[in-house]
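Worksheet for the structure shown next.
With one protein chain held back, the other chains of the complex are shown just where they sit.
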């Protein structure tokens, strides 16, 4: 069994660690944002080693797989180095800061025998897999339209701050890139259809935010406690966006992202309407799937392996009524990736998000940014 | 007390009649689509008289108020004649087929001492009035974005047919005009802010429908029973639309309309996100208002006069937990109009939808149609 | 068409009036708690006449039907007088204060050619009729158990006062009699099965309440405004009760009533579990029916005539998604009664609550009271 090293000790790093442990994987150590932080994180997480720098991971012969949960701007370089060092890679989204970077990574990955995945974990909610299986089986008929939103409130106040709000740290786009890409990846995964054209309207609702002198972990700003001194900083990334969509199958769509929507904590919703039925899901009630019918009562499917299609049942570990949630999606995603690694497959099985999916995200984001700037429809370039 | 004549005996005519009766108003009679149908309708509804034609209503000196629930293309002419004959008018939406017609009506109405309202009944759900009062009081702070949808499924199948699907009967736009305008009127009413710019994407999902040889009443197609023979007819009105919005206050928005969304029967949803909180409402659960907070638990207000603001309490006739619904909105709308009539006011009180609101609807629809055709943002002309 | 007189001008009187008007019935006038109040109520309601006393109604030859919405203790005597005067009667529940009174009334009614109904309006929610039709058709199989509750909060504070809390005004039981009997009537109506044995545990949670010097209308206590001076009064009626049930079919059950359950405004819930499926309903979301399945997804039926059984469709006036509520149930109940009156039927059609049902309520209440006092199971006497 190959061992794994973890890069990043912020919000999502421990999520990876816990999922790896549930699967019984060995984790060699963790790399934080400094050698000192690595040591502290290793102790806190109960890991054998705090790496002093990324090179130590590359040089560690016991490490077969690297998980990247570092800040966005580090992803591309770390992916490149890890692949070149012969490690398998699981990279948090986004894969890179630009589509030229992600295209390079995609090309590089094609030349190595290693597997490389991007962590679109939302796909792995069992009922999302159920949606995908139902659509693939034709139960919805032709897809007419796909609508929804991904909304949060953790950046509602101007005193809410995180590296992600800074274009230079997180990228040109923020709400679209951080959460909108989850939505876009998900609905394309579910429908098996690509977004071909976008028309976007974005807004930086809070053009000035108060930056604390220290750094702030994602989602931690809301916790009670003493607030540090701050300084105003101009923000150029969007808090809000709504985007019209055309799909390759002719389907239409629209969705909204916002990080200033009071009361919505982490709420990804979609509704997919087809000629034979509709499906709706809400990440804040992830164990329920609404199934809309025209000529008979609607259905409400509670996540239950006994009632789900086989493709979805295999990512549902617990019986009906025994809720699974956010941490379980990482377990299921990783299980799929590590199964392919253990079986020495030459590529990821269908359905597991690959660097091609990661590259596609960048193309979509760039088309969205352009559409907003030019106030017009923009065609998304083909990934090839 | 002035008496009322009812024009139209289809789906919405009896809704008006029932609401008038709840208020204790006298109704003189009804006009159907032919003298024979008028007589049949009068008998069925228990009304004294079936009018042979519209002129008989104009000539009836006992009639002080005319309710127009005739097909859309008859509205403008009937409004004109009724106002000229000195009758007060309550016209179903849309007020006219074009904005030049509606502008003329608006001008005409300004020259008469009669009151003229358009039936945007959704405003009169008590919790919608609560939303308006809360926003007016500043509870939501600055409005950031307004999103939502109005979706139905009664036109999902190509065998679903109604005069509304034909551009020549219902107008150039259909889903947008029939239900989208309710949404647009509502959110402008609630926020006290005008939509200034639109960017629309529409689609006729079913470009051919099967027309039965006879006519079909709205919503009746779904009822079980023998289906008549049909013939194919090309459809040029949209089944689906998604529209990006800019508001006069700087707020952003987006909404979707669809009449082919399986499982949604008559589902108008909005979510209004402001700097201090959010509000969400669903017409399929009209007695519940979701109130989103960032720093304390969200709230779920059950319609309850004891817990509502005074402006909303006065349209809530029943105590908390005693649900009110669709028919009650007409009662509340009419109560407001007739109170103004009885008190011989020279104009409608604020909040009651006027011909100006009806004219605004036409301007919005024309901008939406143009935006879709030209695939670009369009500025909505000022009503003046 | 026979005309109707209304007795009572409190909370429920106007509800009756509005429903009568929706049906196009003539209402001659109203009797309040004094001649002066009658005149005031007649003016307020727009009725021709305020009766000085009950005898005036009995003597009014234009009155064919009497609606009794007077305080509970007046019901039996007014029923008796009205029937003897040859009037049809619709009596609010409870029919009487004791089962010997209600048995007498039942016997008297059997000797007259007049119809006599008791206002168990909850039966007439369209989805309750759907439940009844589904159970009658065998869709649920054998009924295993029936559980639920009827809970409110309008008597939560010791300053909440109403004549109903006084045993001498409302009767020995309160929460059970006022709302529990609605639940009991409903589930027996839905399942077609009688409650045969009860085991009850009741509690007066607030043994002392503050009585205002004036009288207080039902549900009005919660409205804002100046509060009158009060005096403490000992309360002997129950705020809470839970009751175990055996049904004639062998089914088991249990339900809870409370008028001190904060946040529940008027919340009647039931869940009926059978060998083939389950049904659950909540009066605070009356347009939704949950249908539980073991081997396929659960269903959520939105009230929609197109999707309902014929017995339920005929009490659903509005299309799917156009919510109906509490006031509509009175319309549907009265429609059934007046149809029987107009057709000069010799007895009420099945399903319309009769004096036999009203008598049964008293037998149930007396068994519940005895069970609580003696802390043991009690068999409910047969109605005969």
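In this document, chain identifiers A, B and C correspond to the written order of the chains, with residue numbering beginning at 1 in each.
Everything that follows uses one rule, which is that a residue touches a chain if its C-beta (ideal position, glycine included) is under 8 Å from a C-beta of that chain, and two chains touch if they have at least 3 such contacts.
Note that the structure is predicted; figures quoted are calculated from it, not measured.
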Which of C:258, C:287, C:323 or C:354 touches the missing chain? It is C:258
The one of A:265, A:293 or A:376 in touch with the missing chain is A:265
Identify the residue among C:98, C:147 or C:248 that touches the chain left out of the display. C:147
In chain A, positions touching the absent partner: 11, 15, 18, 21-22, 24, 45-46, 152, 154, 219, 222-224, 264-267, 283-287, 302, 304-306, 317-328
When the complex is taken as a whole, what residues of chain C touch the one chain not shown? 144-145, 147, 149, 151, 153, 156-157, 199, 201, 203, 205, 222, 239-240, 242, 244, 246, 252-254, 256, 258, 260-264, 271, 273-278, 290-295, 298, 375-377
Applying the definition given at the start, please give the residues of chain B touching the unseen chain. 289-291, 295-302, 306-307
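The working rule: only the chains that are shown with their structure count from here on.
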Distance in whole angstrom between the CA centres of chain A and chain C is 54
Could you work out how far the Cα centre of chain A sits from that of chain B, in whole Å? 41
Among chain C residues, those touching two or more other chains are 302, 306
